[in-house]
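Shown here: the complex without one of its protein chains, the others still in place.
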Amino acid sequence: MTDLSLPGFLALSAALFGIGVFGILTRRNFILLLISIEIAMNAVILNFVYFAAFPAGTSGLSGQSIAVVLVGFAATEVAVGLAIVLALNRLKGTINVARATELKE
Amino acid sequence: MSLEELAFLALALVAIGTATAALLVRELVHTILWIAIFFVDLSAIYFLLSAPFLGVLQLGVYAGAVTILLLFGIMTTRKRIFSREAVTGIGPVPVALAVVTFIFLASALGELPQSTTAVQSYDPTALSQNLFGPNGPWLLLLGLIMLAGVAGAIYLVREGRE
Partner (left out) sequence: MSVSSFAGPFVPELVLLAGTLLIFLLDVLKVRRIELTGGIAVAATLAALGVVVADLGFAPLAFLATVPASQIDVAPAAGAAPLFAFTSFGLVFQAIFLLATFFVALASVSRPSDERGAPIFYGLLLLATIGMLLVAIASDLIFLLLAIEVVSIASYLLVAYTRKDVRGLEAAMKFFVIGALSTVLSFFGASLLFGAYGTTNLYLIRAAGTAVGYPVLVLLGYGFLIAGLAFKVTLVPFHAWAVDVYDGAPDDVSAFLAGGTKKIGVFAFFLVFLGPVLAVGAVGSSGYGLFGGSVALGASFQITLGALAVVTMTVGNVLALLQKEMKRMLAYSSISQAGYMLIGIAIGTAPALGGATLQVFAHVLMKTGAFLVVGAAAAIGVGPLIDDWRGLGLKRPLLGVSFALMLLSLAGVPLTIGFVSKFVLFSAAVDAQGWFIWLAVAGLLNSALSVFYYARVLKVMFFDAAPAPAGAPAGSVVGGAGPPALPLGGIGYGRAASLAIIAALIVAFGIYPQAVLGAIQSAAYHFVTVGA
């Protein structure tokens, strides 16, 4: 049996969530934005896991279920974000190419 | 201080350190390195919390798939993925609210039980019965999210001949 106390976990997840939100608000690079989102999402998942381990009711099992679902959700979110930025990147790339050919003529 | 508490303290410090480093280093590839360590570290915390299934899931999905996805994103876009403005239209008011909120969060630490208690662990079988039984609709919703995400993402990045 592992013996641990709750406040340390809340402090950790609050710190991670703060880092994540700070990153979302300040970073310019889209990959860093995605990473910030993932850090904050991991804080949320950590919240559910430790509240499941220190349940307020009789059982916190559904907390672990939520954590499983959220892991899948966060991965989907990354994929969607990357798809949008790849499409944008390709479009701006082609625009640059078009300009380059114009200059050549 | 028991061994478990010491382990948690070390893992927590590594988590905060790597998360900060990931957002601060200049080279994007180094960011991926730090974030990979961060994901593995959190997986260790899940094992410490007697949640081995989530620990393995964290390793597989985050440390594995998401890291590779991000690396792939960096490799295909190089340096052209800077958005025009940093803060996406968020004024100072939400930032101020955020500061107030974190003061609140600190005050919430005081009301939690300070003594150490035994971590409640769950059988993976019980978890799967919960996930596919009464809480099954969550998984169905996740399926809908993934359907929308996959369909749209494939359309967006596919080279279309029009």
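All chains are identified by letter, namely A and B, in their written order; residue positions are counted from 1 within each chain.
The rule is short, and it goes like this: a residue touches a chain if its C-beta (ideal position, glycine included) is under 8 Å from a C-beta of that chain, and two chains touch if they have at least 3 such contacts.
Being a predicted model, the structure only gives us computed values, none of them experimental.
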Neighbouring shown chains of the undisplayed chain, as defined at the top: A, B
Residue numbers in chain A that touch the chain omitted from display: 17, 20-21, 24-25, 30, 33, 37, 40-41, 43-44, 47-48, 51, 55-58, 60, 62-63, 66, 69-70, 73, 76-77, 80-81, 83-85, 87-88, 91-92, 95
Missing-partner contacts on chain B, residue numbers: 83-84, 88-91, 93-94, 97, 101, 103-105, 107-108, 110-112, 134-135, 137-138, 141-142, 144-145, 147-149, 151-153, 155-156, 160, 162
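By definition in this document, only the chains that are shown with their structure count from here on.
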In the complex, chain B residues that touch chain A: 2, 4-5, 8-9, 12, 15-16, 19-20, 22-23, 28, 31, 35, 38-39, 42, 45-46, 48-51, 53-54, 57-58, 61-62, 65-66, 69-70, 72-74, 76-77, 80-83, 85-87, 90, 95, 98, 102, 105-106, 108-109, 112-122, 126-127, 130-131, 135, 138-139, 141-142, 145-146, 149-150, 152-154, 156-157
Footprint of chain B on chain A - complex, ascending: 1-12, 14-16, 18-23, 25-36, 38-39, 42, 45-46, 49-50, 52-55, 59-62, 64-69, 71-80, 82-87, 89-90, 92-93
